[in-house]
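With one protein chain held back, the other chains of the complex are shown just where they sit.
All chains are identified by letter, namely A, B and C, in their written order; residue positions are counted from 1 within each chain.
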Amino acid sequence: MRYTRRMTLTVTNLGCTRGGLCVLDGVSFVVKPGQILVLQGPNGIGKTTLLRTIAGLQPPQSGQIAAPADSIAYAAHADGIKPTLTVGENLTFWAAIFGTQNISPALAAIQLTALRSRPATSLSAGQKRRLGLARLLVTGRPIWLMDEPTVSLDTASTALFIAMIASHLGQGGSALIASHIHLGLAAATYLNLTPYANHIAPQPSPFDGVTA
Amino acid sequence: MSIWEYANPKKFMQTSGIVLPWVSALAAICLIIGLTWGFFFTPDAVNFGATVKIIYLHVPSAMMAINAWVMMLIASLIWLIRRHHVSALAAKAAAPVGLTMTLIALLTGAIWGEPMWGTWWAWDPRLTSFLILTLFYLGYLALWQAVDNPDTAADLTSVLCIVGSVFALLSRYAVNFWNQGLHQGASLSMDAKDHVSNIYYIPLLISIAGFILLFLSLVLLRTRTEIRSRRLAALLLRERIA
Amino acid sequence: MISLLMRDITLAMRAGGGFGLGLAFFLLVAVLVPLGVGPDPITLAKIAPGILWVGALLACLLSLDRLFALDAEDGSLDLLATAPVPLEAVVVIKSLAHWLVTGLPLTVIAPALGLLLNLPTSGYPWLVAAFGLGTPALSVIGAFGAALTVGLKRGGLLLSLLVLPLYVPTLIFGAEVIRRGALGLDATTPLLFLAGITLGSTALLPIASAAAIRVNLR
Partner (left out) sequence: MDLGKYAQVVLWSYAGAIALILALIMLSLWQAAITRRALREVEDRQGKPNG
């Protein structure tokens, strides 16, 4: 399916917090259709926090996030799969939420068609991860936010993931991926978040100046 | 909705530091005058005997129990809309004081009712609604304790306070519906002051003023403590990451 | 949105979904009380409305703390929050699913338990009416409590402390309907109050619940 409108994600001077603590500040980048941007940096630097802020799950402390409405699909560490439901039921549910009717192309893309009627409990971690990626396909949204997508994927699945991404880009989609390992994606540009990490400047607290 | 708004806890600390001694001194004076006058210098009421003296505790504490919750409601709204940290902490500070006032109202109401109703607890609608108010206070305080991030805690408790207020009002009238009520009738009605003949009225006013000032001074004191502990947490946080 | 409803119901029906839990608990309460209070039919008849309602409250409360916590643990709540579906609607749908799985079955078997508690015959139509109109409020108010405690560690106990005071109006009016019905009196006034509370909370509370979930997801 072709993404009709051209969707660009522009982030300017973004600052985000975790547990009241400002972890990243002044982050700016643009992800045009057909592009992948991989966010790199050591664990705990705030990759997940940044993705959650862009996905709208938490308010930014400063800066702007500009993206057309309903254009962002977010895939977190946890895949949102119900173990007691079958693969088909899980995917049909998410497809219905996003208004997509047919889940077979998505299943085919991640080669889980054979397991369609198998309960999700019996899936391996890699298969669960692939089902999570298939969920992105059924959202029909061009900009994908993915948090460590290749974790627990074996080499075959990773190749599958790369092929899926490539076809997504081919149809005018784009992806923002947080990963601490090198994905080996040809068309990807990399952004290291270390310079934006904010542990040097002391936190401005509303209670400054209060004395004993 | 930026993370913290200019609400200047520092300025609050300065002004409250000046005001607190005066308010607490005034509170002490009013309480002492109101209660001693009420206790020693008022005659027995015709059908109540000496128990009429308990109104100097029951009426003010009952009023403060409700006003404390109203104050917490307003402070919660200010926090949700204007993100003023001081008002969120003031709401947190007022809760234990409101709870104590409710317990006092319950205690004095139950003891006072004993000779009239023949039992220590008579499930009278008004006393029962104070019992329900106690549950709301306990729930509110428990929620503050259960959440670690102070800003999340402030948001959640504010929402609970708003919803709780609606249901407290509903319970207040549901309780009337549930029991026709043994509560004292018009002769010396609890809330309608105009029924109280004036020899009892003046000390009642003073003790009400005393309770209001006591509430204010305790809330100011406790809010200052909350602000200092938040400041302490911020400093420790900086120490940990520096 | 229907898909969310269907999913929640199938989840509840599947193994470990806890469908029969509330019903079994309600039956237990209705059996244990006479064992505790004694078989004397007159006393049982007098306390039957209250026991049935308290049993219903606790049965609903039992399955509420998992309402959002399950979705929060496996990430569905995050994904639902970023889906093109308003969170308020998600809360309403989950409350409806909870009611269909817990409140409705309670309403169906309540008359049978009324027999156990020797409820006078004139009370049964009012019993079903009261439960039918009152139990949805239990689910909606309970969902608010579940939303407040979704991220907390020991949320279950706190949920009861937060939600039970909010159940007081429904409990009082609900029991009043059955009590008057049992005496053969006309109980439409308390029934209207009961319905009013249910409609009011169903209309307004999801907004507060969704706000609480957004705060907890932060």
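Basically, a residue touches a chain if its C-beta (ideal position, glycine included) is under 8 Å from a C-beta of that chain, and two chains touch if they have at least 3 such contacts.
Everything quoted here is computed from the prediction, not taken from an experiment.
Every shown chain that the unseen chain touches in the whole complex is listed here: A, B. When the missing chain is restored to the complex, the residue among B:N8, B:S61 or B:T128 that touches it is B:S61. Which of B:M63, B:L131, B:L160 or B:L218 touches the hidden chain is settled by the complete complex: it is B:L218. Of the listed residues A:N43, A:S117, A:T194 or A:T211, the one in contact with the hidden chain in the full complex is A:T211.
Interface residues of subunit A with the unshown chain, by the touch rule above, are 205, 208-212.
On the side of subunit B, touch with the chain left out of the figure occurs at residues 35, 39-40, 44, 49-51, 53-54, 57-58, 61, 96-97, 100, 103-104, 107-108, 111-112, 114-115, 214, 218, 221-222, 224-225, 228-229, 231-232, 234-236, 238-239.
Just so we're on the same page, only the chains that are shown with their structure count from here on.
If the chains shown are joined wherever they touch, the resulting network links each chain directly to all the rest.
Between B-C and A-B, more C-beta contact pairs join the chains of B-C. Of all chains shown, C has the CA centroid lying nearest to the centroid of every protein CA atom. The geometric centre of subunit A is 37 Å away from that of subunit C, both derived from CA atoms. Averaged C-alpha coordinates put the centre of subunit B at 31 Å from the centre of subunit C.
Separation between the centroids of subunit A and subunit B, computed from CA atoms only, is 48 Å.
Across the assembly, subunit C contributes residues 218 that each touch 2 or more other chains. Shown for subunit A are the residues that touch two or more other chains, namely 59. Across the complex, subunit A meets subunit B through its residues 17, 19-21, 59, 61-62, 199, 202-212. Interface residues of subunit C facing subunit B in the complex, by the touch rule stated above, are 144, 148-149, 151-152, 154-155, 158, 161-162, 164-166, 168-169, 172-173, 176, 190, 193, 197, 205, 208, 211-212, 215-216, 218.
The touching residues of subunit A, when paired with subunit C in their complex, are 52, 55-59, 70, 72-85, 89, 92-94, 96-99, 135.
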